[in-house]
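Just one protein chain is left out here, and the rest sit where they should.
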Amino acid sequence: MTEPQAGPDFVQLLDPQGNRVENSDFSYSGSDSDLADALRDLVLTRRIDSEATALQRKGELGLWPPSLGQEAAQVGSARAFSKHDIIVPSYREHGVAWCVGIDPVDMLSTFRGTGMTDWASRPDNFHPYSFVIGTQTLHAVGMAMAQQRDGVVGNQNPEDSGATIVYFGDGATSQGDVNEAFIFAASFAAPVVFFCQNNQYAISEPTTVQSRIPIYRRAAGFGFPGIRVDGNDLLAVQVVTDWAMDYARKGNGPVLIEAYTFRMGAHTTSDDPTKYRNDTELEAWQAKDPIERLRTYLLRVGAIDQTWLDALAVESDQLAERLRTGCVNLPEPRLADYFEQVYAETPEALLDQRDQHLAYEASFLEPR
Amino acid sequence: MTEPQAGPDFVQLLDPQGNRVENSDFSYSGSDSDLADALRDLVLTRRIDSEATALQRKGELGLWPPSLGQEAAQVGSARAFSKHDIIVPSYREHGVAWCVGIDPVDMLSTFRGTGMTDWASRPDNFHPYSFVIGTQTLHAVGMAMAQQRDGVVGNQNPEDSGATIVYFGDGATSQGDVNEAFIFAASFAAPVVFFCQNNQYAISEPTTVQSRIPIYRRAAGFGFPGIRVDGNDLLAVQVVTDWAMDYARKGNGPVLIEAYTFRMGAHTTSDDPTKYRNDTELEAWQAKDPIERLRTYLLRVGAIDQTWLDALAVESDQLAERLRTGCVNLPEPRLADYFEQVYAETPEALLDQRDQHLAYEASFLEPR
Amino acid sequence: MTTLTVAKALNAGLRRALAAEPKALLYGEDIGKLGGVFRVTEGLQAEFGPDRVVDSPLAESGLLGTAVGLAARGYRPVVEIQFDGFVYPAFDQLVSQVSRLRFRTAGRISLPLVLRIPYGGGIGAIEHHSESPEAYFAHTPGLKVVTCATPEDAYWMIQQAIADDDPVVFLEPKRRYHDKGEVDIEQQSASTSLYSARIVKPGSHATLIAYGPMVRTCVEAALVAADEGIDLEVIDLRSLSPLDEATIIASVKRTGRAVVVHEAVRTLGMGAEIAARIQEHCLYDLEAPVLRVTGYDLPYPPSRVEEGYLPDLDRILDAVDRSLNG
Partner (left out) sequence: MTTLTVAKALNAGLRRALAAEPKALLYGEDIGKLGGVFRVTEGLQAEFGPDRVVDSPLAESGLLGTAVGLAARGYRPVVEIQFDGFVYPAFDQLVSQVSRLRFRTAGRISLPLVLRIPYGGGIGAIEHHSESPEAYFAHTPGLKVVTCATPEDAYWMIQQAIADDDPVVFLEPKRRYHDKGEVDIEQQSASTSLYSARIVKPGSHATLIAYGPMVRTCVEAALVAADEGIDLEVIDLRSLSPLDEATIIASVKRTGRAVVVHEAVRTLGMGAEIAARIQEHCLYDLEAPVLRVTGYDLPYPPSRVEEGYLPDLDRILDAVDRSLNG
């Protein structure tokens, strides 16, 4: 597959050199100061990611799936959320999580192994991370069906309406569950936006193993609109997601967005991408970096200056420091506590097992 | 959804009134005498089906899924097979089974409960019936992948090439497995023809529950051709299947055919269609009967006459008689025999269970 | 008291749950106009509308996966799988999602979802229509697994399952759908928890442990045995997970002998777990090994031989004999 070009089949509003691009269907209506806010989120997302990667290297985390390179796709889409929306992430949406106000220290707990996927700072409309590829797309459709029943879809006042957005990768598009999600969403005209981050790889497999044609075209086969956007262009992502969420909120049914981007880092900290991809590819994408182009643009138009960037660097360092301390201070879990988290009412036999475990553990405290 | 009309998006070569129809892309190259042969298959398929339905009513079969109304889709497609092809049916393809030479008495065994799905007369390139909706589409793709490795795809001489055809219903298109089959077939460019008989219903659910747009359009979303054909028009079905198989045999990858037809009977003999559909619909489709239109045409052009039809009626009666006798004479199975059909080498413990069963059974023969 | 079949009792229970709980909804293939292939949901779509009794596209993973989303947002979906053999496409959603959402969220998300499955053999069906998959579910932490054996239980247990905040796999013994019994549909609520076993018939010589379709068979066996002077206790487990271990253990401590009966294959069937627990807790009370009368370790065979495959009166009595002489 050849690289997509800006045009009707590939929405781009800010090119890699930081120039605004005209598009006949979409235009960005925010201010440059909004974009400066967005840049801050991009930069901090990247810092969270690099810090977490470093923490893994130091042995403080078991694993980390980097979001490096996908910041615009994540932050841009998150800027399209409104209060009745539900957000269903996969496992790499640290930028989205950051934008909805989740404390990044919480995120670390899952990867440090001090907790499962729930985080104290998680808002109720942000579903926990999912690790079984594609399964969450069905949950999202169900949540959108709940929104229909809750009466928050297609209301006169757009403020009163909501939709569900669900994140998944290019690899995930091969899963039966994702395609069934397309079916159910179309059948029930569920207000759901399928947000596929095509980062070109599913671990080692290039997108071509999953699909011979651009992923956004899958949607047409299920009878709903699909659209491809430059995933490294925050403006385009935000505008397209805005449109799609609005389309869904109004009760028109689902939309598929393919955010064309690149996983600049490894799949996870356990991965070694040199086994399956070359430097040329990485370099080509580095030239399209989502942060670089927005910074260039904002500097050029004078919306930000070096002082602003310096302040952001300080904030970023503080955040990193907070992550480092927060990580090592994450409370250690106790196995005993988990026995009561399986059921609303814990069965006797499971309490017995807990007690056996506690008694056994206690036996180490006494001389044997 | 409105009824499709003959044209580029709906291949029809013989209209419901028995008139040949011009089509810019497809034409039938066989002779009228070939069509008379086909008519014979249609009529005998219908007779097998009505006889089996009657046998179920008499309590001789536990269940029967009628093919009534779908004869042209089945027989027409079967006439496109060549010697290297592999055929993977679902559970309603009695017409296909008949065309590949399967003894219809064998078919009854599965529904009488005297056997599983294997039939002595089954040729090796005809896979057994499948009852878990959609699963067989993946098997078919795997078989097509085997054909690629066997070197029977894309050979210079078309005679040396083969492809796999797999049958499934409109309801099946919602299953993850079917969509994954599309993915794998596209990814490996596997020589497989997906033959969907859209008979308008999945038990009680109209096709609109599964898809808001015509099913053949699903294929484009996966990057391969989809085509819709009048499933009650034997000529069109045969010609389109011919084209699709040839396309696949040449190594071009998969094709989806939607044969637009109607399940004129119940879903199975356990079903009561009056609960969910009305007479008007049935009558509209009766006017499009696949057998009627071919008979009308052949009589009009003089390829057959009443004597020919009378002879066919006799043959049909003989077949029915053979089915009735064959059914009640199907050998009764012995449970003991099944213990050795689970594994190539039966584990000790399973032989022990068989022996326990035999000993227990024998205990009834002795005075207790 | 009203005389109802198991199927009609389920229908009545579902109707009452839909009326009482606005968040409850039924969801499955062909459950609307058709009323389900076993007519368990008959008339309910007409009564409650297509948003409360929802026909699903033909995909079990999609069905259960979207139900997860509904349940996570406060609804109480009651999902129907058409036949036992068609639950496996939904297995990933069941095992990795349904059973774990509470655990994954430290209890913050409840999943009040019921998965109704007609199960078991003996109805002369073709393959995939006579399966007994209960052990797969009972081996999965986070699921509750129950099954009813009588119209009375069918009526109450389905309502209790819907009211439960945990996901419940509700197994319906399809060969018993037409069994009749008295149901007190006027009563306000169930008199016992659906997670407690029921001693159907007390007895002193040996304990028969069964559930779902095999309860009736065991009761019949006990009646025949009684004629021969053998006094069998029959336990209907009702809940397979959690197991009402106390009732089982107390009974076997009294009788000293136990026979577990189920249609599912023997290896790693419920009988394995029950035998393991009994020997663990009552080894010194056992007069004979715990015996298992079960389906053989085969895929479900063609219907003309299912009679020999399924435990019946004679096979149960034969095991009782062996136990009494063992």
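As written, the chains take the letters A, B and C, and residue 1 is the first residue of each chain.
The rule is simple: a contact is a pair of C-beta atoms (placed from the backbone, for glycine too) under 8 Å apart; a residue touches a chain by one contact, two chains touch by 3 or more.
Predicted model, so just to flag it, every value in this text is computed and none were measured.
Visitor: Thinking of the complex as a whole, which visible chains are touched by the chain that is not shown?
Guide: By the stated touch criterion, the chain not on view contacts A, B, C.
Visitor: In the whole complex, not just what's shown, which of A:A202, A:M264 or A:I304 touches the removed chain?
Guide: With A:A202, A:M264 or A:I304 as choices, the missing chain is touched by A:A202.
Visitor: Which of C:I31, C:V79, C:I248 or C:L286 sits in contact with the chain that's absent?
Guide: Touching the chain that is not displayed is residue C:L286.
Visitor: Using the definition of touch stated at the top, determine which of A:L63, A:L282 or A:A344 touches the missing chain.
Guide: A:L63
Visitor: Write down which of A:E71, A:D177, A:D242 or A:D289 is the residue touching the left-out chain.
Guide: Once the missing chain is taken into account, the touching residue is A:D177.
Visitor: Where does chain B touch the missing chain, residue by residue?
Guide: 86, 115-118, 127-128, 132, 135, 137-147, 149-150, 176-177, 180-181, 183-184, 187, 338, 340-345, 347-350
Visitor: Identify the residues of chain A touching the omitted chain, counting contacts across the whole complex.
Guide: Touch set of chain A with respect to the missing chain: 62-63, 110-117, 131-133, 171-172, 174-177, 202-205, 209-210, 270-271, 275-276, 332-335, 338-339, 342, 349-350, 353-354, 357, 360-361, 363-364.
Visitor: Touching residues of chain C against the unshown chain: what are they?
Guide: The missing chain touches chain C at positions 61, 85, 88-89, 91-92, 95-96, 99-100, 103-104, 127-128, 135-136, 138-139, 141-142, 241, 243, 265, 267-273, 275-276, 279-281, 283, 286, 288-292, 297-299.
One rule holds in what follows: only the chains that are shown with their structure count from here on.
Visitor: Among all other chains, pick the one whose mean CA position is farthest from the mean CA position of chain C.
Guide: So the chain farthest away from chain C turns out to be A.
Visitor: Using mean CA coordinates as chain centres, what's the chain A-chain C distance in Å?
Guide: Centres of chain A and chain C (C-alpha means) sit 40 Å apart.
Visitor: Rounded to a whole Å, what is the gap between the Cα centroids of chain B and chain C?
Guide: 36
Visitor: Where in chain C do residues touch two or more of the other chains?
Guide: Expected reply: 56-57, 59, 61-62, 89.
Visitor: Mind pulling the residue numbers of chain B that touch at least two other chains?
Guide: 174-177, 209-210
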